[in-house]
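Here's the structure, in structure tokens; my notes come after.
Note that one protein chain of the assembly has been removed; the remaining protein chains are unaltered in position.
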Amino acid sequence: MKLFFENDYNCGCAPEILRRLEKENNNPRVGYGNDDLTAAAAAKILKAVGKPAGEVYLAMGGTQTNATVISAFLRTYQGVVAAQTGHIGVHEAGAIEATGHKVLAVPNVVDKISPADLKAYLSAFYADENHTHMVQPGMVYISHPTEYGSLYSKKELEEIRQICTEYQLPLFVDGARLGYALAAPENEITLQDLGRLADVFYIGGTKVGALLGEAIVFPKGMPPFFPTHAKQHGSMLAKGFVTAAQFDELFTNDLYVRLGQHGIDMAMKLKKGLAAKGYGFHIDSPTNQQFIIVTNEQAKALHEKVFFEDWEKKDAAHMVIRFVTSWSTREEDVDALLQMM
Amino acid sequence: MKLFFENDYNCGCAPEILRRLEKENNNPRVGYGNDDLTAAAAAKILKAVGKPAGEVYLAMGGTQTNATVISAFLRTYQGVVAAQTGHIGVHEAGAIEATGHKVLAVPNVVDKISPADLKAYLSAFYADENHTHMVQPGMVYISHPTEYGSLYSKKELEEIRQICTEYQLPLFVDGARLGYALAAPENEITLQDLGRLADVFYIGGTKVGALLGEAIVFPKGMPPFFPTHAKQHGSMLAKGFVTAAQFDELFTNDLYVRLGQHGIDMAMKLKKGLAAKGYGFHIDSPTNQQFIIVTNEQAKALHEKVFFEDWEKKDAAHMVIRFVTSWSTREEDVDALLQMM
Amino acid sequence: MKLFFENDYNCGCAPEILRRLEKENNNPRVGYGNDDLTAAAAAKILKAVGKPAGEVYLAMGGTQTNATVISAFLRTYQGVVAAQTGHIGVHEAGAIEATGHKVLAVPNVVDKISPADLKAYLSAFYADENHTHMVQPGMVYISHPTEYGSLYSKKELEEIRQICTEYQLPLFVDGARLGYALAAPENEITLQDLGRLADVFYIGGTKVGALLGEAIVFPKGMPPFFPTHAKQHGSMLAKGFVTAAQFDELFTNDLYVRLGQHGIDMAMKLKKGLAAKGYGFHIDSPTNQQFIIVTNEQAKALHEKVFFEDWEKKDAAHMVIRFVTSWSTREEDVDALLQMM
Partner (left out) sequence: MKLFFENDYNCGCAPEILRRLEKENNNPRVGYGNDDLTAAAAAKILKAVGKPAGEVYLAMGGTQTNATVISAFLRTYQGVVAAQTGHIGVHEAGAIEATGHKVLAVPNVVDKISPADLKAYLSAFYADENHTHMVQPGMVYISHPTEYGSLYSKKELEEIRQICTEYQLPLFVDGARLGYALAAPENEITLQDLGRLADVFYIGGTKVGALLGEAIVFPKGMPPFFPTHAKQHGSMLAKGFVTAAQFDELFTNDLYVRLGQHGIDMAMKLKKGLAAKGYGFHIDSPTNQQFIIVTNEQAKALHEKVFFEDWEKKDAAHMVIRFVTSWSTREEDVDALLQMM
């Protein structure tokens, strides 16, 4: 059987979650997230975030979450500021535009928006005498970790927050892979930091051990009528308790942290092993996505035995490939992959 | 504990489905519905529908499915024709309008569009000399069973099909509760009939035994790039195999039919019992939703012991309440409810 | 040559306006409504409205204006309440839905929403336990005069205002034919009343003597960044001074009132003449649209000699036809029409 390092959403869910779903299976509950499990999961999440007066909404997937959240905050004449490589601008099939809003791309290094670039973009916008004919920045979107596995430092996040405050822009953090950030040794940003610095962020379940589900956290509370808006955007689950049971379990006995930790342990083992073998890295990624430089022939040969993604061309003879580990990666597979390379 | 007759999405899923999810849990698969389980589920569904060359797309919930399907078929200047009580026009928070399209309500009796009313609406539209300033009907949407539990006869469906063909309108059948139609003694419409008469329909999983999921069936194939469109509308699941495993199981050993049958058996037992006790019915429903006339006092007292929905006022002293059974309704609960009334 | 009673937008513009355009033609001005003429026109309008601190925005046509204004006020989860026969719900090709919002039709008599019906609709909405799954009323839209030429009484408008205030709904008055209301003897509502009671309304130019143009009046000021929103919706004219010159002229020496008065004089002469000849009226219209009952044969014969619109069937042998007068209707044409009938 081929090894699997293609993504972090390739298996069902953590066994604890499966057991929990089984345990809750026969208890009838009211629909649409008005049940006790949804309330319990929200309370646990908000406690972890340090914002007990905040609110949580459980959605089903990342693209859906991004479009639903962003369109809830923006006014018609506004767009969302994102890194040029941001997921919403590239790999979400125009979901943001389908809600009527432009993604305003800020040039970036390794998938991060630097505070300086953000500031430069915003001050240039308002200095432009034609800016009333242009899409007004209405929100800042960043990913942590980013699509390249990189991490914002606490200083960077605090500076971005300060700029957002200065320009009255809500800050949204896409945490599709947040579990792998939290477990990374280099990571400086805690759930409490996000609760303090973001206006809204989400804790990804799909990529960190759940069957599906993303927990949207509003540290200061939801925008008015957010559930109606979510229903309109196809983001309301009839059986809200299905995602709730999973998040309640993820925030019981530190399961979310432990799942993230396993993904990071596997990634670091793989990273060290590859470095020891002399492979070069496109990016020095501290999280569960590793971008390795191989020859075109190596890539081709590897595809016979391993599921993984070709990322981009490096030069005529080399390419960047991506290996992804996760909560479900088996250590023997990492060993096998290292042996193979 | 209170009895539960509020809806048909109150428990997790059929035990066979839970076991299947467990069985598939550790096999890594590629994402976004490009896996073997999705292909297998589609093949089984298409075989049951009698359209092996058709296509299937698995989405997560009803509102999402309706908005995604309808906006994939309509052009900008078109709207979707629906009964005035149709789900898309009333209880989906404007999800269709959020995609830019009007729901064109046709007056109806007990939630069904009659072929005569549909024909009258369409011929009046094209006879109107101002119709180029009006939203053009671009699709016909019906529910089977309807929101009131009623069923189209085969003759009605064939006539609606004929009218759609005459006006070149695709016909979309919302089958959120299709399992309960298929099992109803009065039902005349088979999956094969839907495959033959509809351009697109969906087989509801959420209300018939799945954790979540709706199988959209395109007997003649999908519109171009439908998966990209679905991604854009938040209807693409990263772990497509999670819904696929459930539909594969639902279409193994007639599970879907058996789950629907149980819901109908419970509904008919309840209906007969209530009739025997002299209760009147708002509608003579052949499916799993029963609309009973009670006094305001009865309704109030029942709410203490039973979860159910107040439907509408009948007169100053009476109201219509709704009891819903499902695949998960326990016979002892029906007995208890009957005893209570 | 055939007589023309088909609509009130069949000629160019009032001669005073043409002279004014000629006079302003060679003075270079900055674009997009940032010029002196736009400011002057706004000041005159606001003076007439009695709200000097308000704001005015000049758009090009009615459908455009309605879609731009309504989408500026509504949030994603909201719709606009209108009479079932309201222009936005019927004859604007789905322009409101194209901005993502539902038109919430309230049953009505002769094109007006009665305060009682509005109140009933709103209180039923909030009483519905499923209302968070429904489109929330976010604005009330009425036309004065209505599409049937009828007029709201001052009492009706004040009651509607009160209901809007109670439910925190902005009130929008479509004044596409406002000039003909202001000149009607039965009319009780002045520009000042609109300034006092509406949150936004527009003074129609297209149908009352301008080449094109509608003056949107915001008695309490525009929503934030309304010009950017209007630009986005195609409602910003590069040569803003072209509509401004026209509105400045319309509000000089009471031209707007005088043009409306002529349209009403012609309508009343026609109405009286037809009544004297024994014709019945579908509606007792006090404004420039008259709805007359004729036999099918009469209608057919008239079409040979007169441009007018068939409105609707009355019974098997009769139909309702519409005659429209305007600022440009010639008295000899009214005489000729009367003679003909």
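Per-chain residue numbering starts at 1, and chain names A, B and C are given in the order in which the chains are listed.
Operating definition for what follows: contacts are C-beta pairs under 8 Å (C-beta built on N, C-alpha and C of every residue); 3 or more make two chains touch, one makes a residue touch a chain.
Owing to the predicted nature of the structure, the values given are computational and were not obtained by experimental measurement.
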{"item": "Residue in contact with the excluded chain [from A:E22, A:E97, A:D117 or A:D265]", "value": "A:E97"}
{"item": "Candidate in contact with the missing chain, chosen from B:Y77, B:F125, B:Y167 or B:F281", "value": "B:Y77"}
{"item": "Touch criterion as defined above, residue of C:K112, C:K231, C:H262 or C:R322 at the omitted chain", "value": "C:K231"}
{"item": "Absent-chain interface as seen on subunit A, which is shown", "value": "76-77, 79, 90-94, 97-103, 129-130, 132-135, 309-310"}
{"item": "Subunit B residues that touch the omitted chain in the full complex", "value": "32, 71-72, 75-77, 99-100, 132-134, 136, 224-225, 227-229, 231-232"}
{"item": "Absent-chain interface as seen on subunit C, which is shown", "value": "4, 6-7, 9-13, 15, 18, 21-22, 24-31, 60-64, 67-68, 92-95, 98-99, 206-207, 211-212, 228-229, 231-239, 241-242, 307, 328"}
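The criterion applied here is as follows: only the chains that are shown with their structure count from here on.
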{"item": "Most widely separated chain from subunit A, with each centre as the mean of CA atoms", "value": "C"}
{"item": "Chain whose Cα centroid lies nearest the overall Cα centroid", "value": "B"}
{"item": "Approximate Å spacing (C-alpha centroids) for the pair subunit A, subunit B", "value": "33"}
{"item": "Averaged-CA centre spacing for the pair subunit C and subunit B, given as whole angstrom", "value": "42"}
{"item": "Mean-CA-position distance for subunit C and subunit A (Å)", "value": "49"}
{"item": "Subunit B: positions in contact with at least two other chains", "value": "92-94, 98-99"}
